[in-house]
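The complex appears here minus one protein chain, its other protein chains still in place.
Note that the chains take the letters A and B in the order they are written out, and that residue 1 is the start of every chain.
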Amino acid sequence: MKALTANRLTDGEVVFWKQGQWLDRFADAELFDDEAVAEAAEAHAKTQVTLLVEPYLIDVAEVEGGVAPVSYRERLRALGPTNKPEHGKQAQGGAQIEILAHAHGAASSKGRIDLIKRK
Amino acid sequence: MYRYDDIDQAMLTDRAAEFREQCRRRLAGEITEDQFKPIRLMNGLYLQLHAYMLRIAIPYGALNSAKLRKLAWVASTYDRGYGHFTTRTNLQLHWIKLKDAPDILDALAGVGLHAIQTSGNCIRNLTADPHAGATADEADDPRVWAEAIRQWSTFHPEFSFLPRKFKIAVTGATRDRAAIRIYDIGLRLHRAADGELAFEVLAGGGLGRIPFLGPTIRERLPARHLLSYLQAILRVYNRLGRRDNIWKARIKVLVATLGAEEFARQVDEEWEASDKAAVDLPDTELARIRAGFAPVGFETLPPVSAAFETAKLDDRAFARFARHNITAHKQPGYALIDVSLKAIGETPGDCSAEQMEVIANLAERYSLDEARVTYEQNLILPHVKLDDAPAVYRLLADADLATPNIGLISDIIACPGLDYCALANARAIPIAQDIARRFESPELAEKIGELKIKISGCINACGHHHVGHIGILGVDKKGEEFYQLTLGGSGEDDASIGQSLGPALPAERVAPAIDQLVEVYLRERTTGERFIDTYRRAGLAPFKEAVYAEAH
Partner (left out) sequence: MPKLIRWRGDRAEAVEDPFTSIDDDQVIPQGDVIISLRRFQSEGAFLLGQCRQVGVRLAADETPEALDADLARIAVVALVFPKFRDGRAFSAASILRDRLGYQGEVRAVGDVLLEQAKFMVRCGFDSFEPADGATPGQWTAAAHRFRHVYQRAADGLEPVFVERATGHETPG
């Protein structure tokens, strides 16, 4: 399963794709079972240059209670910094945030590594 | 301290205007992200995990109340009410919006602050001895020279696209408080036997994937030739530094490849061929800069303060604070006071807007309007009367800024790590918090004595882990956070690169491992030995055994 994410150009906020819209919460993200559909959405996102920076697909998996990004880094992006629970998306709290916060398992996120190299 | 004149000020305003226009073009879609990224980076604006991060330069770590107040205002107006002081003595704001960045730069320019050259492959913000101008062991005030370098390196037309970033540290003291051996160029001022003011020049130090301590390439450079000699070093590096491999592009690799002697020879050759007079500052300009750092406002006081001595006897907590956070000043009756940004359980280097205000007020009222940032992520009030120290202590304590732990086990350096940084492999902050909590007892910390723990979230080593007595490096093992420990590093006079202790540990094993290392030290140490001394005498084996015993 995949989801499409990016940072919003104007404020850097982490956003997720849902049927043509960009929303703040991972809980709202559209989940792609079909790679081709996911890639088409990504290709479209890459043309939205005045809206986004660096859109990329992330792996998503089922976890206890719901779904969560596979990589630890992506879960942090969907939550906020662990040293300041009052900042970032996690501040809203709620069941969806709890699911993310308690998800286990991990993998590196390739999207970001790309970012590093081009720096 | 040096105040920017109309010209310095105009440079900042022009730069802010330029960036405003560049942001406008990006937001309007006239330039692509690929074109814009290097531009915003040159203005210290990174895209991190959760938002943009603005890295504000604090040249040679020098602050005053106006600057601190403006930083506090920016942090609460445009960010979430706090900032993070880094090992480069910069301040990072983690929650910046691109659309606000031009306004922020304008606001900062108003008090002589900026984000110029805090990123990119150029000469970065300078660091210097935070005790400059206040310490007795100083041949000359390094800030004079640091300011000269700041001006010379700002928008340098030849050296703004180097093979890689370039960092310079300056000290004028015999004791190294600026970690000059871990920088691309380290400079130490000294007076030669004949009275000439000279620099010892080190080149090719640096941490990161391949750590090196910088060798001395010139023992005695007449101080007045500093800029022409720097130009020669930079030119040799710009022409010969590797550009095919980002991991080998720092000057340390060039110096190591050529050998320090051959590198020095090429620099000399370039230097001799150059028109030194065109580059070196005229004496009048140096004198003008120097005047900006002339001590003002010191009173003639007896060296011993009755109020200070009485307070130490009356209040054990203050006595402890005095032991660890107060240092002798060259001026009788004055002291330097370390403001700890390492309250137990807090994020190392973080400072809230309210705390910045408190420090601004204290600097203004008690420290001749000066404050300094140290590379160990603390602040210093450099010119406090001993008579005032108890009052300053109380006000700091009220703001949670008086943890008596400078140089002790809970005075941990930690980079932002994976909580914020897009390059990170693992988090650094929670590890620091875990360790600090474990050694919360001030009695225990004092018993352990000097122990420097330094944590980086990736091999870029912003947390200086290679030169920690205990270094901790976050690594990514199949996507999980693991930590590689090193022992025996030091960034100061006895500089050395730490040695790996063994296989990386999972996060929850790190703080217990520090406990085990400390136990070995307490068991093995002989009188007067610091942790690092015991390690150097006893070697890695007893420490390794303690941490990895269960695995056997």
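The definition used in the following text is that a residue touches a chain if its C-beta (ideal position, glycine included) is under 8 Å from a C-beta of that chain, and two chains touch if they have at least 3 such contacts.
Quick caveat: nothing in here was measured; it's all calculated off a predicted structure.
Chemist: Where does the absent chain make contact, in terms of the chains shown?
Modeler: Output: missing chain touches B.
Chemist: If the hidden chain were put back, which of B:282, B:302, B:345 or B:506 would touch it?
Modeler: B:282
Chemist: Just name the one of B:46, B:95, B:145 or B:159 that touches the chain not displayed here.
Modeler: Residue touching the absent chain, from the options given: B:159.
Chemist: Just the residue numbers, please: which parts of chain B touch the chain that's not shown?
Modeler: Counting over the whole complex, chain B touches the hidden chain at residues 2-8, 10-11, 14-15, 17-18, 22, 35, 38-39, 121, 151-152, 154-162, 235, 238-239, 243, 273-275, 278-279, 281-282, 284-285, 288, 292.
Assume only the chains that are shown with their structure count from here on.
Chemist: Inside the complex, what are the residues of chain B that reach chain A?
Modeler: Of all residues in chain B, those touching chain A are 26-29, 32-34, 37, 41, 47-52, 80, 94-99, 347, 418-420, 422-424, 427, 429-430, 433, 476, 478-481.
Chemist: Which bits of chain A are touching chain B when the two form their complex?
Modeler: It is residues 7, 9-14, 49-50, 53-54, 70-73, 76-77, 80-84, 87-88, 105-108, 112, 115-116, 118-119 of chain A that touch chain B.
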